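One chain of protein is taken out of this complex; the other chains stay put.
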Amino acid sequence: MQPGEANKFSMLSKPAAAWKRFRRIFPRRGESAQKDRAGYLMTFPYVLHVIVFLGYPLAFAFVLIFHRWNVYTPMKWVGLGNVKLLAGDPLVWRALANTLYFLLIHIPLQLALALGLAELLNRKLRGRNFFRASYFLPFVISGVVVTILWQQLYATETGLINVLLQRLGLPKVGWLTDPRVAMPAIAIMATWKNVGLYVVLFLVGLQAIPARLYEAAELDGASEWQKFRRITVPLLNPTIMLVLVLSTIGGFSLFIEPYVMTGGGPAGSTLSGILYLYKQAFTFSKMGYASTIGFFWALIIFTVVLLQRRFVEKEAVE
Amino acid sequence: MKRLLLYLMLTAGALLFLYPFVWMLAATFKPETEIAGFNLIPQQPTLESYRFVFQKIPITRGLVNSLFVSIIVTASVVLFGSMTGYALSRLRFRGRELIFNLTLATMMIPAQLTLIPLYTMMVKFGWVNSYLSLIVPAMMSSYAALLFRQFFRSIPQSLIEAARLDGCSDWRILFTIIYPLSKPAITTVAILTFMGVWNDVLWPLMVIRDQELMTMPQMVTLFAVGGQAEARLGVQLAAATLLAVPIILVYFFIQRYMIESIASSGMKG
Partner (left out) sequence: MKRSWLILIPLSLLIGCAPSRTAREDEAGGRVSLTYWSATNAQELEFANEVAAEWNRLHPEVQVRVEPVPAGQSSEEVILASIASGTTPDIYSNVFPGALADLQDAESVVQLDAFPDFLEVMRERMPPEVLEQYRSSDQHYYQVAWKSNPVMVLYNTRMLREAGVESLPATYSEFLDAAARVTRDRDGDGQVDQWMATIDYYPIWYKRLFDYYPLYLAAGGTALFQGRRVVFGNEQSLAAFRFLRECFARGYVPVQTFQGDVFLDGRVAAKFTGPYSISHLERYRAADFEYGYGPIPRPDGAAGRPASYADPKSIVIFKTCRHPREAWEFVKFVISKQNDLRLLELTSQLPIRKGLLEDEAYAAYFERNPRMVQFAEQLMTARSIDSIAELKEVFDIIAQEVEESAVFGFKPPEQAVHDAAGRSQQILDVE
(Lines give C-alpha, C1' and ligand atoms only; values in the text may rest on other atoms or scores of the structure.)
Protein backbone atom coordinates (compact mmCIF):
# COMPACT_ATOMS: atom_id res chain seq x y z
CA MET A 1 0.00 0.00 0.00
CA GLN A 2 1.23 3.44 -0.80
CA PRO A 3 1.66 5.91 2.03
CA GLY A 4 -0.96 8.17 0.50
CA GLU A 5 -3.65 5.52 0.52
CA ALA A 6 -2.97 4.65 4.13
CA ASN A 7 -4.05 8.13 5.08
CA LYS A 8 -7.22 7.81 3.14
CA PHE A 9 -8.19 4.64 4.90
CA SER A 10 -7.38 5.68 8.38
CA MET A 11 -9.81 8.54 8.19
CA LEU A 12 -12.94 6.51 7.46
CA SER A 13 -12.94 3.21 9.36
CA LYS A 14 -16.17 1.42 8.41
CA PRO A 15 -16.12 2.11 4.73
CA ALA A 16 -12.42 1.50 5.02
CA ALA A 17 -13.00 -2.02 6.24
CA ALA A 18 -15.47 -2.66 3.47
CA TRP A 19 -13.05 -1.20 1.02
CA LYS A 20 -10.27 -3.49 2.28
CA ARG A 21 -12.53 -6.48 1.80
CA PHE A 22 -13.39 -5.35 -1.64
CA ARG A 23 -9.76 -4.87 -2.51
CA ARG A 24 -8.78 -8.33 -1.37
CA ILE A 25 -11.14 -9.91 -3.82
CA PHE A 26 -10.50 -7.55 -6.64
CA PRO A 27 -6.97 -6.33 -6.16
CA ARG A 28 -5.89 -3.21 -7.86
CA ARG A 29 -3.20 -3.68 -10.43
CA GLY A 30 0.11 -2.98 -8.89
CA GLU A 31 -0.39 -4.26 -5.37
CA SER A 32 -1.37 -7.83 -4.62
CA ALA A 33 -1.49 -8.24 -8.34
CA GLN A 34 2.23 -7.94 -8.09
CA LYS A 35 2.15 -10.56 -5.37
CA ASP A 36 0.16 -12.86 -7.57
CA ARG A 37 2.30 -12.29 -10.56
CA ALA A 38 5.45 -13.16 -8.69
CA GLY A 39 3.81 -16.36 -7.56
CA TYR A 40 2.77 -17.31 -11.04
CA LEU A 41 6.09 -16.35 -12.52
CA MET A 42 8.03 -18.25 -9.92
CA THR A 43 6.09 -21.43 -10.31
CA PHE A 44 5.54 -21.20 -14.02
CA PRO A 45 8.82 -22.84 -15.12
CA TYR A 46 8.23 -25.69 -12.73
CA VAL A 47 4.64 -26.26 -13.81
CA LEU A 48 5.62 -26.10 -17.44
CA HIS A 49 8.39 -28.58 -16.83
CA VAL A 50 6.04 -30.99 -15.09
CA ILE A 51 3.53 -30.78 -17.92
CA VAL A 52 6.10 -31.31 -20.64
CA PHE A 53 8.39 -33.84 -19.01
CA LEU A 54 6.02 -35.65 -16.73
CA GLY A 55 2.42 -35.10 -17.70
CA TYR A 56 2.76 -35.58 -21.41
CA PRO A 57 5.05 -38.63 -21.14
CA LEU A 58 2.62 -40.17 -18.68
CA ALA A 59 -0.25 -39.76 -21.09
CA PHE A 60 1.89 -40.96 -23.95
CA ALA A 61 3.03 -43.99 -21.96
CA PHE A 62 -0.58 -44.93 -21.56
CA VAL A 63 -1.26 -44.53 -25.26
CA LEU A 64 1.81 -46.59 -26.13
CA ILE A 65 0.37 -49.59 -24.33
CA PHE A 66 -2.08 -50.06 -27.17
CA HIS A 67 0.41 -49.70 -29.95
CA ARG A 68 3.40 -51.37 -31.49
CA TRP A 69 6.22 -48.97 -32.23
CA ASN A 70 9.93 -49.08 -32.86
CA VAL A 71 10.39 -45.31 -33.02
CA TYR A 72 11.44 -45.27 -36.66
CA THR A 73 8.24 -46.42 -38.32
CA PRO A 74 4.67 -45.19 -37.77
CA MET A 75 2.83 -46.44 -34.69
CA LYS A 76 0.57 -49.41 -35.19
CA TRP A 77 -2.58 -50.06 -33.21
CA VAL A 78 -2.68 -53.44 -31.50
CA GLY A 79 -5.47 -52.92 -29.01
CA LEU A 80 -4.97 -55.14 -25.98
CA GLY A 81 -2.33 -57.21 -27.73
CA ASN A 82 0.47 -56.03 -25.47
CA VAL A 83 -1.56 -56.59 -22.35
CA LYS A 84 -2.35 -60.14 -23.41
CA LEU A 85 1.28 -60.73 -24.22
CA LEU A 86 2.28 -59.48 -20.78
CA ALA A 87 -0.27 -61.68 -19.05
CA GLY A 88 1.23 -64.73 -20.71
CA ASP A 89 4.86 -63.63 -20.55
CA PRO A 90 6.77 -65.99 -18.26
CA LEU A 91 9.64 -63.54 -18.06
CA VAL A 92 7.58 -60.76 -16.52
CA TRP A 93 6.34 -63.04 -13.79
CA ARG A 94 9.84 -64.38 -13.34
CA ALA A 95 11.12 -60.83 -12.90
CA LEU A 96 8.43 -60.25 -10.29
CA ALA A 97 9.34 -63.43 -8.45
CA ASN A 98 13.02 -62.51 -8.62
CA THR A 99 12.34 -59.09 -7.17
CA LEU A 100 10.29 -60.50 -4.32
CA TYR A 101 13.04 -63.03 -3.63
CA PHE A 102 15.52 -60.16 -3.60
CA LEU A 103 13.42 -58.14 -1.15
CA LEU A 104 12.87 -61.14 1.08
CA ILE A 105 16.60 -61.34 1.66
CA HIS A 106 17.57 -57.70 1.35
CA ILE A 107 15.06 -56.05 3.65
CA PRO A 108 15.48 -58.14 6.81
CA LEU A 109 19.24 -58.09 6.35
CA GLN A 110 19.17 -54.35 5.85
CA LEU A 111 16.97 -53.65 8.85
CA ALA A 112 18.91 -55.92 11.15
CA LEU A 113 22.32 -54.68 10.13
CA ALA A 114 21.40 -51.00 10.02
CA LEU A 115 19.60 -51.05 13.33
CA GLY A 116 22.34 -53.08 14.92
CA LEU A 117 25.10 -50.75 13.81
CA ALA A 118 23.04 -47.71 14.75
CA GLU A 119 22.51 -49.08 18.24
CA LEU A 120 26.24 -49.63 18.57
CA LEU A 121 26.95 -46.09 17.44
CA ASN A 122 24.31 -44.54 19.63
CA ARG A 123 26.56 -43.70 22.53
CA LYS A 124 29.49 -41.55 23.40
CA LEU A 125 32.31 -42.98 21.38
CA ARG A 126 35.68 -41.96 20.21
CA GLY A 127 35.88 -41.91 16.45
CA ARG A 128 32.13 -42.09 16.03
CA ASN A 129 32.29 -39.89 13.01
CA PHE A 130 34.92 -42.09 11.47
CA PHE A 131 32.79 -45.20 11.87
CA ARG A 132 29.71 -43.44 10.62
CA ALA A 133 31.59 -42.13 7.60
CA SER A 134 33.01 -45.53 6.71
CA TYR A 135 29.62 -47.25 6.85
CA PHE A 136 28.22 -44.47 4.71
CA LEU A 137 30.92 -44.54 2.06
CA PRO A 138 29.54 -47.31 -0.16
CA PHE A 139 26.25 -45.44 -0.35
CA VAL A 140 27.73 -42.42 -2.09
CA ILE A 141 29.88 -44.41 -4.48
CA SER A 142 28.35 -45.03 -7.88
CA GLY A 143 26.49 -48.30 -8.26
CA VAL A 144 28.68 -49.14 -11.22
CA VAL A 145 31.81 -49.13 -9.08
CA VAL A 146 30.19 -51.34 -6.47
CA THR A 147 28.92 -53.74 -9.11
CA ILE A 148 32.26 -54.10 -10.86
CA LEU A 149 34.01 -54.55 -7.54
CA TRP A 150 31.62 -57.21 -6.32
CA GLN A 151 31.63 -58.97 -9.65
CA GLN A 152 35.28 -59.51 -8.93
CA LEU A 153 34.70 -60.58 -5.34
CA TYR A 154 32.05 -63.06 -6.48
CA ALA A 155 34.07 -64.58 -9.33
CA THR A 156 33.89 -68.33 -9.00
CA GLU A 157 37.53 -69.14 -9.62
CA THR A 158 39.47 -66.05 -8.72
CA GLY A 159 37.09 -64.06 -6.57
CA LEU A 160 38.22 -63.10 -3.09
CA ILE A 161 35.18 -64.58 -1.40
CA ASN A 162 35.67 -68.03 -2.84
CA VAL A 163 39.42 -67.87 -2.25
CA LEU A 164 38.67 -67.06 1.38
CA LEU A 165 36.18 -69.92 1.60
CA GLN A 166 38.70 -72.30 0.15
CA ARG A 167 41.33 -71.24 2.65
CA LEU A 168 38.84 -71.99 5.39
CA GLY A 169 38.31 -75.42 3.92
CA LEU A 170 34.83 -74.66 2.62
CA PRO A 171 33.58 -75.41 -0.89
CA LYS A 172 33.47 -72.74 -3.54
CA VAL A 173 30.11 -71.19 -4.32
CA GLY A 174 29.01 -70.28 -7.82
CA TRP A 175 27.80 -66.89 -6.65
CA LEU A 176 26.93 -65.57 -10.06
CA THR A 177 26.72 -68.83 -11.99
CA ASP A 178 24.33 -70.82 -9.83
CA PRO A 179 20.71 -69.84 -10.49
CA ARG A 180 19.76 -70.45 -6.85
CA VAL A 181 22.45 -68.21 -5.44
CA ALA A 182 22.71 -65.37 -7.93
CA MET A 183 19.85 -63.22 -6.64
CA PRO A 184 20.85 -63.61 -2.98
CA ALA A 185 24.34 -62.59 -4.02
CA ILE A 186 22.98 -59.39 -5.51
CA ALA A 187 20.84 -58.85 -2.41
CA ILE A 188 23.90 -59.07 -0.20
CA MET A 189 25.77 -56.63 -2.37
CA ALA A 190 22.82 -54.21 -2.36
CA THR A 191 22.68 -54.39 1.42
CA TRP A 192 26.37 -53.66 1.70
CA LYS A 193 26.00 -50.66 -0.53
CA ASN A 194 22.98 -49.06 1.10
CA VAL A 195 23.13 -49.98 4.77
CA GLY A 196 25.13 -46.85 5.60
CA LEU A 197 22.23 -44.61 4.69
CA TYR A 198 19.91 -46.48 6.98
CA VAL A 199 22.43 -46.52 9.80
CA VAL A 200 22.42 -42.74 9.62
CA LEU A 201 18.63 -42.58 9.51
CA PHE A 202 18.27 -44.95 12.42
CA LEU A 203 20.83 -43.00 14.38
CA VAL A 204 18.77 -39.87 14.01
CA GLY A 205 15.67 -41.78 15.02
CA LEU A 206 17.37 -43.34 18.02
CA GLN A 207 18.69 -40.04 19.24
CA ALA A 208 15.20 -38.65 19.16
CA ILE A 209 14.01 -41.17 21.72
CA PRO A 210 14.07 -39.49 25.11
CA ALA A 211 16.35 -41.21 27.58
CA ARG A 212 13.78 -40.97 30.34
CA LEU A 213 11.66 -43.59 28.65
CA TYR A 214 14.49 -46.08 29.01
CA GLU A 215 15.18 -44.99 32.54
CA ALA A 216 11.54 -45.48 33.48
CA ALA A 217 11.53 -48.92 31.92
CA GLU A 218 14.69 -49.89 33.78
CA LEU A 219 13.07 -48.88 37.01
CA ASP A 220 10.25 -51.26 36.16
CA GLY A 221 12.82 -53.99 35.71
CA ALA A 222 12.67 -54.33 31.95
CA SER A 223 15.40 -56.33 30.20
CA GLU A 224 17.44 -55.10 27.26
CA TRP A 225 15.30 -57.05 24.88
CA GLN A 226 12.06 -55.74 26.39
CA LYS A 227 13.32 -52.20 26.22
CA PHE A 228 14.16 -52.77 22.62
CA ARG A 229 10.84 -54.30 21.72
CA ARG A 230 8.56 -52.05 23.69
CA ILE A 231 10.27 -48.68 23.32
CA THR A 232 12.81 -48.61 20.52
CA VAL A 233 10.96 -50.41 17.79
CA PRO A 234 7.60 -48.65 18.11
CA LEU A 235 9.22 -45.24 18.36
CA LEU A 236 11.38 -46.00 15.38
CA ASN A 237 8.33 -46.95 13.37
CA PRO A 238 8.53 -43.90 11.04
CA THR A 239 12.16 -44.64 10.28
CA ILE A 240 11.46 -48.34 9.80
CA MET A 241 8.67 -47.39 7.42
CA LEU A 242 11.06 -45.16 5.53
CA VAL A 243 13.68 -47.88 5.28
CA LEU A 244 11.04 -50.32 4.13
CA VAL A 245 9.63 -48.07 1.44
CA LEU A 246 13.00 -46.91 0.15
CA SER A 247 14.41 -50.43 0.05
CA THR A 248 11.33 -51.74 -1.69
CA ILE A 249 11.39 -49.07 -4.36
CA GLY A 250 15.13 -49.65 -4.69
CA GLY A 251 14.57 -53.37 -5.11
CA PHE A 252 11.98 -52.86 -7.79
CA SER A 253 14.27 -50.41 -9.56
CA LEU A 254 17.18 -52.84 -9.75
CA PHE A 255 18.92 -52.37 -13.06
CA ILE A 256 22.61 -51.66 -13.11
CA GLU A 257 23.50 -54.63 -10.91
CA PRO A 258 21.99 -57.36 -13.06
CA TYR A 259 22.88 -55.45 -16.21
CA VAL A 260 26.59 -55.43 -15.46
CA MET A 261 26.99 -58.58 -13.39
CA THR A 262 24.77 -61.20 -14.89
CA GLY A 263 22.77 -59.86 -17.81
CA GLY A 264 19.66 -61.27 -16.15
CA GLY A 265 21.03 -64.78 -15.91
CA PRO A 266 21.87 -67.45 -15.05
CA ALA A 267 18.66 -69.03 -16.32
CA GLY A 268 16.81 -65.77 -15.81
CA SER A 269 17.30 -65.81 -12.06
CA THR A 270 18.44 -62.22 -11.81
CA LEU A 271 16.14 -60.72 -14.39
CA SER A 272 14.62 -57.54 -12.97
CA GLY A 273 11.61 -55.63 -14.23
CA ILE A 274 13.59 -52.64 -15.37
CA LEU A 275 16.22 -54.77 -17.06
CA TYR A 276 13.48 -56.56 -18.96
CA LEU A 277 11.89 -53.24 -19.88
CA TYR A 278 15.23 -51.95 -21.11
CA LYS A 279 15.80 -55.08 -23.15
CA GLN A 280 12.37 -54.87 -24.76
CA ALA A 281 12.91 -51.22 -25.64
CA PHE A 282 16.51 -51.25 -26.77
CA THR A 283 17.33 -54.73 -27.97
CA PHE A 284 14.00 -55.45 -29.60
CA SER A 285 12.79 -51.90 -30.18
CA LYS A 286 9.36 -52.73 -28.80
CA MET A 287 8.37 -49.43 -27.25
CA GLY A 288 4.72 -50.34 -26.86
CA TYR A 289 5.41 -53.52 -24.97
CA ALA A 290 8.12 -51.85 -22.90
CA SER A 291 5.66 -49.17 -21.87
CA THR A 292 3.16 -51.87 -20.93
CA ILE A 293 5.75 -53.46 -18.70
CA GLY A 294 6.52 -50.06 -17.20
CA PHE A 295 2.90 -49.48 -16.27
CA PHE A 296 2.52 -52.93 -14.84
CA TRP A 297 5.66 -52.54 -12.80
CA ALA A 298 4.63 -49.13 -11.47
CA LEU A 299 1.30 -50.62 -10.47
CA ILE A 300 3.02 -53.38 -8.55
CA ILE A 301 5.28 -50.94 -6.71
CA PHE A 302 2.31 -48.81 -5.83
CA THR A 303 0.41 -51.78 -4.48
CA VAL A 304 3.31 -53.14 -2.47
CA VAL A 305 4.05 -49.78 -0.87
CA LEU A 306 0.38 -49.34 -0.10
CA LEU A 307 0.27 -52.73 1.58
CA GLN A 308 3.37 -51.90 3.57
CA ARG A 309 1.84 -48.69 4.85
CA ARG A 310 -1.33 -50.51 5.72
CA PHE A 311 0.29 -53.24 7.72
CA VAL A 312 3.48 -51.76 9.05
CA GLU A 313 2.87 -48.10 9.60
CA LYS A 314 1.50 -47.11 12.96
CA GLU A 315 0.34 -43.78 14.21
CA ALA A 316 2.97 -41.82 16.08
CA VAL A 317 3.08 -42.89 19.68
CA GLU A 318 3.28 -40.16 22.23
CA MET B 1 35.62 -55.28 28.45
CA LYS B 2 32.28 -54.46 26.99
CA ARG B 3 33.88 -51.37 25.57
CA LEU B 4 36.54 -53.39 23.84
CA LEU B 5 33.98 -55.71 22.34
CA LEU B 6 32.06 -52.72 21.11
CA TYR B 7 35.06 -51.21 19.41
CA LEU B 8 35.92 -54.59 17.95
CA MET B 9 32.53 -54.95 16.40
CA LEU B 10 32.50 -51.42 15.09
CA THR B 11 35.95 -51.83 13.62
CA ALA B 12 34.96 -55.12 12.03
CA GLY B 13 32.06 -53.27 10.49
CA ALA B 14 34.28 -50.48 9.23
CA LEU B 15 36.67 -53.03 7.77
CA LEU B 16 33.82 -54.77 6.04
CA PHE B 17 32.93 -51.56 4.26
CA LEU B 18 36.39 -50.18 3.64
CA TYR B 19 38.57 -53.19 2.87
CA PRO B 20 36.97 -54.00 -0.52
CA PHE B 21 37.77 -50.50 -1.73
CA VAL B 22 41.33 -50.66 -0.53
CA TRP B 23 41.70 -54.06 -2.11
CA MET B 24 40.26 -52.72 -5.35
CA LEU B 25 42.74 -49.87 -5.36
CA ALA B 26 45.62 -52.27 -4.79
CA ALA B 27 44.37 -54.65 -7.46
CA THR B 28 44.52 -51.95 -10.08
CA PHE B 29 48.25 -51.77 -9.59
CA LYS B 30 48.79 -55.49 -9.77
CA PRO B 31 49.52 -57.56 -12.85
CA GLU B 32 46.65 -59.89 -13.87
CA THR B 33 48.11 -62.93 -12.19
CA GLU B 34 48.33 -61.34 -8.76
CA ILE B 35 44.83 -59.94 -8.60
CA ALA B 36 43.25 -62.91 -6.88
CA GLY B 37 45.45 -62.38 -3.87
CA PHE B 38 44.63 -60.68 -0.59
CA ASN B 39 47.86 -58.75 -0.41
CA LEU B 40 47.38 -55.02 -0.38
CA ILE B 41 50.88 -54.27 -1.55
CA PRO B 42 51.50 -55.51 -5.08
CA GLN B 43 54.57 -57.63 -5.50
CA GLN B 44 55.07 -56.34 -9.00
CA PRO B 45 53.39 -52.98 -9.20
CA THR B 46 52.38 -51.90 -12.65
CA LEU B 47 50.47 -49.07 -14.25
CA GLU B 48 49.44 -51.26 -17.16
CA SER B 49 45.78 -51.46 -16.20
CA TYR B 50 45.42 -47.71 -16.05
CA ARG B 51 47.34 -47.22 -19.24
CA PHE B 52 44.96 -49.62 -20.96
CA VAL B 53 41.92 -47.75 -19.71
CA PHE B 54 43.18 -44.37 -20.80
CA GLN B 55 44.09 -45.82 -24.15
CA LYS B 56 40.73 -47.39 -24.81
CA ILE B 57 38.22 -44.87 -23.60
CA PRO B 58 38.25 -41.08 -23.23
CA ILE B 59 37.59 -41.32 -19.53
CA THR B 60 38.71 -37.81 -18.67
CA ARG B 61 36.19 -36.61 -21.20
CA GLY B 62 33.61 -38.63 -19.33
CA LEU B 63 34.63 -36.90 -16.11
CA VAL B 64 34.24 -33.50 -17.75
CA ASN B 65 30.85 -34.44 -19.15
CA SER B 66 29.63 -35.68 -15.79
CA LEU B 67 30.86 -32.56 -14.02
CA PHE B 68 29.31 -30.31 -16.63
CA VAL B 69 25.92 -31.97 -16.57
CA SER B 70 25.81 -32.45 -12.81
CA ILE B 71 26.74 -28.86 -12.02
CA ILE B 72 24.28 -27.32 -14.44
CA VAL B 73 21.43 -29.55 -13.33
CA THR B 74 22.21 -28.94 -9.67
CA ALA B 75 22.27 -25.18 -10.14
CA SER B 76 19.03 -25.34 -12.05
CA VAL B 77 17.27 -27.55 -9.55
CA VAL B 78 18.32 -25.30 -6.69
CA LEU B 79 17.24 -22.19 -8.53
CA PHE B 80 13.86 -23.39 -9.74
CA GLY B 81 13.22 -25.49 -6.67
CA SER B 82 13.77 -22.57 -4.37
CA MET B 83 11.63 -20.31 -6.53
CA THR B 84 8.80 -22.77 -6.49
CA GLY B 85 9.28 -23.52 -2.81
CA TYR B 86 9.19 -19.85 -1.95
CA ALA B 87 6.08 -19.23 -3.99
CA LEU B 88 4.34 -22.20 -2.46
CA SER B 89 5.26 -21.28 1.08
CA ARG B 90 5.12 -17.53 1.21
CA LEU B 91 3.17 -16.12 -1.66
CA ARG B 92 -0.54 -16.01 -2.07
CA PHE B 93 -2.04 -16.55 -5.40
CA ARG B 94 -4.86 -18.44 -6.95
CA GLY B 95 -3.92 -21.96 -7.74
CA ARG B 96 -1.24 -22.16 -5.10
CA GLU B 97 -2.77 -25.15 -3.37
CA LEU B 98 -3.43 -26.74 -6.71
CA ILE B 99 0.20 -26.53 -7.62
CA PHE B 100 1.19 -27.85 -4.21
CA ASN B 101 -1.02 -30.86 -4.66
CA LEU B 102 0.37 -31.33 -8.12
CA THR B 103 3.86 -31.38 -6.63
CA LEU B 104 2.85 -34.03 -4.13
CA ALA B 105 1.20 -36.08 -6.85
CA THR B 106 4.26 -36.06 -9.07
CA MET B 107 6.28 -37.63 -6.26
CA MET B 108 4.11 -40.69 -6.52
CA ILE B 109 4.89 -41.35 -10.15
CA PRO B 110 7.60 -43.98 -10.48
CA ALA B 111 10.31 -43.14 -12.99
CA GLN B 112 9.78 -46.42 -14.82
CA LEU B 113 6.52 -45.18 -16.26
CA THR B 114 7.89 -42.23 -18.13
CA LEU B 115 11.24 -43.62 -19.24
CA ILE B 116 10.13 -44.86 -22.62
CA PRO B 117 7.98 -41.89 -23.66
CA LEU B 118 10.69 -39.50 -22.49
CA TYR B 119 13.18 -41.39 -24.61
CA THR B 120 10.97 -41.21 -27.68
CA MET B 121 10.45 -37.50 -27.01
CA MET B 122 14.21 -37.06 -27.04
CA VAL B 123 14.36 -38.79 -30.38
CA LYS B 124 11.64 -36.58 -31.79
CA PHE B 125 13.21 -33.41 -30.44
CA GLY B 126 16.49 -34.48 -31.94
CA TRP B 127 18.10 -34.36 -28.50
CA VAL B 128 19.51 -37.85 -28.61
CA ASN B 129 23.28 -37.64 -28.40
CA SER B 130 23.21 -34.15 -27.00
CA TYR B 131 23.69 -32.64 -23.56
CA LEU B 132 20.15 -31.30 -23.79
CA SER B 133 18.68 -34.71 -23.16
CA LEU B 134 20.77 -35.10 -20.04
CA ILE B 135 20.05 -31.64 -18.68
CA VAL B 136 16.60 -30.43 -19.60
CA PRO B 137 14.41 -33.30 -18.34
CA ALA B 138 16.31 -33.23 -15.05
CA MET B 139 16.30 -29.47 -14.62
CA MET B 140 13.59 -29.35 -12.01
CA SER B 141 12.64 -31.52 -9.13
CA SER B 142 9.45 -31.80 -7.16
CA TYR B 143 11.40 -33.12 -4.23
CA ALA B 144 13.54 -29.99 -4.18
CA ALA B 145 10.47 -27.79 -4.36
CA LEU B 146 8.91 -29.55 -1.41
CA LEU B 147 12.10 -29.50 0.61
CA PHE B 148 12.50 -25.79 0.05
CA ARG B 149 8.86 -25.12 0.83
CA GLN B 150 9.21 -27.01 4.07
CA PHE B 151 12.32 -25.10 5.01
CA PHE B 152 11.05 -21.68 4.02
CA ARG B 153 8.02 -22.07 6.21
CA SER B 154 10.30 -21.87 9.18
CA ILE B 155 11.60 -18.47 8.15
CA PRO B 156 9.76 -15.81 10.11
CA GLN B 157 7.19 -13.96 8.08
CA SER B 158 8.13 -10.71 9.74
CA LEU B 159 11.44 -10.64 7.92
CA ILE B 160 9.65 -10.92 4.65
CA GLU B 161 7.05 -8.31 5.52
CA ALA B 162 9.75 -5.88 6.54
CA ALA B 163 11.47 -6.33 3.22
CA ARG B 164 8.20 -5.84 1.40
CA LEU B 165 7.54 -2.62 3.16
CA ASP B 166 10.93 -1.47 2.04
CA GLY B 167 9.71 -1.99 -1.47
CA CYS B 168 11.61 -5.18 -2.25
CA SER B 169 10.11 -7.35 -4.94
CA ASP B 170 9.66 -10.99 -4.09
CA TRP B 171 12.50 -11.84 -6.37
CA ARG B 172 14.83 -9.61 -4.40
CA ILE B 173 13.53 -11.10 -1.19
CA LEU B 174 14.24 -14.59 -2.34
CA PHE B 175 17.76 -13.99 -3.43
CA THR B 176 19.03 -11.47 -0.94
CA ILE B 177 17.22 -12.48 2.21
CA ILE B 178 16.03 -16.05 2.00
CA TYR B 179 19.06 -17.59 0.32
CA PRO B 180 21.60 -16.55 2.95
CA LEU B 181 19.32 -18.00 5.63
CA SER B 182 18.82 -21.26 3.78
CA LYS B 183 22.31 -22.68 3.60
CA PRO B 184 21.28 -26.06 5.10
CA ALA B 185 18.44 -26.51 2.65
CA ILE B 186 20.47 -25.41 -0.32
CA THR B 187 23.31 -27.71 0.69
CA THR B 188 20.98 -30.62 1.09
CA VAL B 189 19.28 -30.14 -2.23
CA ALA B 190 22.59 -29.50 -3.98
CA ILE B 191 24.26 -32.60 -2.58
CA LEU B 192 21.31 -34.86 -3.21
CA THR B 193 20.81 -33.58 -6.73
CA PHE B 194 24.48 -33.74 -7.62
CA MET B 195 24.79 -37.29 -6.36
CA GLY B 196 21.64 -38.34 -8.12
CA VAL B 197 22.67 -36.93 -11.47
CA TRP B 198 26.26 -38.11 -11.25
CA ASN B 199 25.30 -41.69 -10.44
CA ASP B 200 22.46 -42.05 -12.91
CA VAL B 201 23.40 -44.52 -15.59
CA LEU B 202 20.14 -45.79 -17.03
CA TRP B 203 19.08 -42.53 -18.62
CA PRO B 204 22.45 -41.74 -20.26
CA LEU B 205 22.57 -45.32 -21.53
CA MET B 206 19.33 -44.65 -23.32
CA VAL B 207 19.97 -41.25 -24.79
CA ILE B 208 23.70 -40.92 -25.36
CA ARG B 209 25.44 -43.07 -27.97
CA ASP B 210 28.40 -40.90 -28.82
CA GLN B 211 31.43 -41.65 -26.67
CA GLU B 212 32.40 -37.99 -26.65
CA LEU B 213 29.25 -37.14 -24.73
CA MET B 214 28.98 -40.06 -22.35
CA THR B 215 28.95 -39.51 -18.63
CA MET B 216 31.72 -41.13 -16.65
CA PRO B 217 29.60 -43.86 -15.01
CA GLN B 218 28.04 -44.64 -18.36
CA MET B 219 31.41 -44.96 -20.01
CA VAL B 220 32.71 -47.27 -17.31
CA THR B 221 29.55 -49.37 -17.48
CA LEU B 222 29.83 -49.86 -21.22
CA PHE B 223 33.52 -50.52 -20.84
CA ALA B 224 32.86 -53.29 -18.35
CA VAL B 225 29.88 -54.80 -20.12
CA GLY B 226 31.12 -54.51 -23.68
CA GLY B 227 34.15 -56.44 -24.77
CA GLN B 228 36.56 -53.53 -24.64
CA ALA B 229 38.12 -54.54 -21.36
CA GLU B 230 38.92 -57.87 -22.96
CA ALA B 231 37.88 -59.64 -19.78
CA ARG B 232 40.93 -58.30 -17.99
CA LEU B 233 40.07 -57.92 -14.33
CA GLY B 234 42.68 -55.32 -13.49
CA VAL B 235 41.48 -53.13 -16.31
CA GLN B 236 37.85 -53.25 -15.25
CA LEU B 237 38.80 -52.46 -11.69
CA ALA B 238 40.99 -49.61 -12.86
CA ALA B 239 38.08 -48.05 -14.71
CA ALA B 240 35.88 -48.48 -11.64
CA THR B 241 38.51 -46.93 -9.41
CA LEU B 242 38.86 -43.92 -11.66
CA LEU B 243 35.12 -43.49 -11.42
CA ALA B 244 35.16 -43.75 -7.64
CA VAL B 245 38.06 -41.39 -7.02
CA PRO B 246 36.31 -38.03 -7.59
CA ILE B 247 33.45 -38.93 -5.28
CA ILE B 248 35.77 -40.29 -2.61
CA LEU B 249 37.85 -37.13 -2.71
CA VAL B 250 34.79 -34.93 -2.35
CA TYR B 251 33.42 -37.24 0.32
CA PHE B 252 36.62 -36.95 2.29
CA PHE B 253 36.11 -33.21 2.64
CA ILE B 254 32.39 -32.86 3.02
CA GLN B 255 31.23 -36.16 4.43
CA ARG B 256 29.90 -34.47 7.51
CA TYR B 257 27.66 -32.14 5.57
CA MET B 258 26.62 -34.93 3.28
CA ILE B 259 25.61 -37.24 6.06
CA GLU B 260 23.89 -34.60 8.09
CA SER B 261 21.93 -33.15 5.22
CA ILE B 262 20.80 -36.52 4.00
CA ALA B 263 19.82 -37.49 7.51
CA SER B 264 17.76 -34.36 7.99
CA SER B 265 16.06 -34.74 4.64
CA GLY B 266 15.31 -38.33 5.48
CA MET B 267 13.49 -37.34 8.63
CA LYS B 268 11.29 -34.92 6.76
CA GLY B 269 10.73 -37.41 3.98
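Note that the chains take the letters A and B in the order they are written out, and that residue 1 is the start of every chain.
Quick note on the criterion: a residue touches a chain if its C-beta (ideal position, glycine included) is under 8 Å from a C-beta of that chain, and two chains touch if they have at least 3 such contacts.
Fair warning: this is a prediction, and the values are worked out from it, not measured in the lab.
Peer 1: For the chain left out of this view, which of A:Pro45, A:Gly81, A:Gly116 or A:Gly250 touches it?
Peer 2: Only one of A:Pro45, A:Gly81, A:Gly116 or A:Gly250 touches the chain omitted from view, namely A:Gly81.
Peer 1: Name, in rising order, the residues on chain A that touch the hidden chain in the full complex.
Peer 2: 68, 70-73, 76, 78, 81-82, 84-85, 88-91, 156-158, 174, 177, 179, 263-268, 279, 282-286, 289
Peer 1: Go through chain B and note every residue touching the omitted chain.
Peer 2: The missing chain touches chain B at positions 123, 126, 128-129, 209-211, 222, 226, 231.
Operating definition for what follows: only the chains that are shown with their structure count from here on.
Peer 1: Centre to centre, by mean C-alpha position, how many angstrom separate chain A and chain B?
Peer 2: Here the centre of chain B sits 15 Å away from the centre of chain A.
Peer 1: Quick check: in the complex, which residue numbers of chain B touch chain A?
Peer 2: Residues 6, 9-10, 13-14, 16-18, 20-21, 23-24, 27, 35-36, 38, 80-81, 83-84, 86-88, 91-96, 99, 102, 106, 108-121, 123, 136-137, 139-140, 142, 145, 169-171, 174, 195, 198-199, 201-202, 205-206, 217, 220-221, 224-225, 233, 236-237, 239-241, 243-244, 247-248, 251, 255-256, 258-259, 262-264, 266-267, 269.
Peer 1: Name, in rising order, each residue of chain A that touches chain B in their complex.
Peer 2: The touching residues are 32, 34-36, 38-40, 42-43, 45-47, 49-50, 53-54, 56-58, 60-61, 64, 69, 71, 117, 120-121, 125, 129-138, 140-145, 148-153, 155, 158-160, 163-164, 192, 196-197, 200-201, 203-205, 239, 242, 249, 253, 255-256, 259-260, 273-274, 277-278, 281-282, 287, 290-291, 294-295, 297-298, 301-302.
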